[in-house]
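Working notes, structure below.
Shown here: the complex without one of its protein chains, the others still in place.
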Amino acid sequence: MRVTQGCFSFLPDLTDADIRTQVQYCIDKGWAVNIEFTDDPHPRNTYWEMWSLPAFDVKDAAPIMLELDACRKVHGGRKYIRLSGFDSTHGWESVRISFLVGRPQEEPGFILTRNEGGGQAIQYTLQARPLPGASA
Amino acid sequence: MAEPLTPVPAPGETAIDLHKELAETQVAEVLDELDRELVGLAPVKTRIREIAALLVVDRVRRRMGLTAETPTLHMSFTGNPGTGKTTVALRMAEILYKLGYIRRGHLVSVTRDDLVGQYIGHTAPKTKEVLKKAMGGVLFIDEAYYLYRPENERDYGQEAIEILLQVMENQRDDLVVIFAGYADRMDKFFRANPGFRSRIAHHIDFPDYTDAELMAIGEMMLKSLSYHFDAGGAAAFRDYIAARRKQPHFANARSIRNALDRMRMRQANRHFAHPGLVTLDDLTTITAEDVRASRVFNQDATKPD
Partner (left out) sequence: MNVLDKKSPPGGKRSRYAAGVMEYREMGYWQPDYEPKDTDILAVFRVTPQDGVDPIEAAAAVAGESSTATWTVVWTDRLTACEKYRAKCYRVDPVPNAPGSYFAFIAYDLDLFEPGSIANLSASIIGNVFGFKPLKALRLEDMRFPVAYVKTFQGPATGIVVERERLDKFGRPLLGATVKPKLGLSGRNYGRVVYEALKGGLDFTKDDENINSQPFMHWRDRFLYCMEAVAKAEAATGETKGTYLNVTAATMEDMYERADFAKQLGSVIVMIDLVVGYTAIQSMAKWARRNDVILHLHRAGHSTYTRQKAHGVSFRVIAKWMRLAGVDHIHAGTVVGKLEGDPNNVRGYYDICREDFNPVALEHGIFFDQHWASLNKLMPVASGGIHAGQMHQLIDLLGEDCVLQFGGGTIGHPMGIAAGATANRVALEAMIFARNAGRDLRAEGQQILEDAAKHCLPLRQALETWKDVTFNYTSTDTPDFVPTATPGF
């Protein structure tokens, strides 16, 4: 399966030149760009591991692309990697864009567990299947 | 490397009008502004024009497929304090941006303290942070030789130097570094760190200003603040420049600015000391009295004004 989280998962995988355009968009908006990775793509898994601190005060996408390269060297093809742009403006103070820039070579998907309660009601539990070769 | 700003020429393009090429980049405007904004500095301005010409030609050559390499653009600006190095660096960033050699055109100005940390493990992130902020633009390192302290073999400056060298080589598309400082010390620094010397394409030497140039600078600064010298004031200021130059810590245009700040303060206090009304003329005029009260004129003075 293909996890379709993030802004651009229905497009063909982004090239580095593509990613650069979106990173520059964030920088020009004054947002801090953050690189995160995880082996648990559950949609409620909010806190992916941060690769480094969010990049505040940069003017150009180059340093983020450098960090992304470094992150890929370690996790590329094995974990999910995403970029996000954080807006500290009052009233937002949250993520304004987020998109995947790396996936494991094989995406094992999720297990949906149905627990029958009383009557016809079902409690659903969603769990990501472990990624091959990934630990923690 | 940013995309060239002008469209790729039609196939078979054989003759190119370099002047038109220059006009399209609007670099000429930056050069003219540099002329207007900075008094004197003729050799510097000539060098900048030469570099700009080289870069325009290089751009055309790359477009025609004669070369593919990103040229090395790191520079060293040597000269005494107050000779216009920072101002020229700002304009240089603008020129490089307009020619498409850097993507953003901003200048990040730092000294040793911004790059070198206080404890082990502190320097690398600090240096990288600065480099990240400068990417897409120009990193201006003032008094760069302070990075190198051979007397202390465990100095963290060495770590910053190594990271700088690496980025200057590998990220030539992403930023241009300009080193600045006194000529003699810079020379020593480069001799001790040959890695820098080989990565620097352009050296520009900033001469001290002549007395006449400093006078012109002073008058320009006053004008921008809506002040002027009267005849006596101008004569006194000429004397001031000659005297100040002989004293320690002389810093060319910067000394002139500091002197003018003090003279404006004396002028203000002079008006308060004299009862009566002041006219518009009074408020805008710096007189001999304002200038000559400076300690620079006191032969025994050990400290500059």
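Residue numbering begins at 1 within each chain, and the chains themselves are lettered A and B in the order written.
Quick note on the criterion: a contact is a pair of C-beta atoms (placed from the backbone, for glycine too) under 8 Å apart; a residue touches a chain by one contact, two chains touch by 3 or more.
From a predicted model like this one, the values you see are computed outputs, not experimental measurements.
In the full assembly, the chain not pictured is in contact with A, by the touch criterion defined above.
Note on the undisplayed chain: of the listed residues A:Gly30, A:Gly77 or A:Gly109, the one touching it is A:Gly109.
Hidden from this view is one chain, which touches subunit A at 1, 3-5, 7-12, 18, 21-22, 25, 41-44, 46, 84-85, 90-99, 109-112, 114, 120-124, 126, 128.
Here is the rule we go by: only the chains that are shown with their structure count from here on.
Subunit A and subunit B have Cα centroids lying 43 Å from one another. Within the complex formed with subunit B, the residues of subunit A that make contact are 55, 57-63, 66.
On the subunit B side of its complex with subunit A, the touching residues are 103-104, 106, 131-133, 135-137, 171, 173-175.
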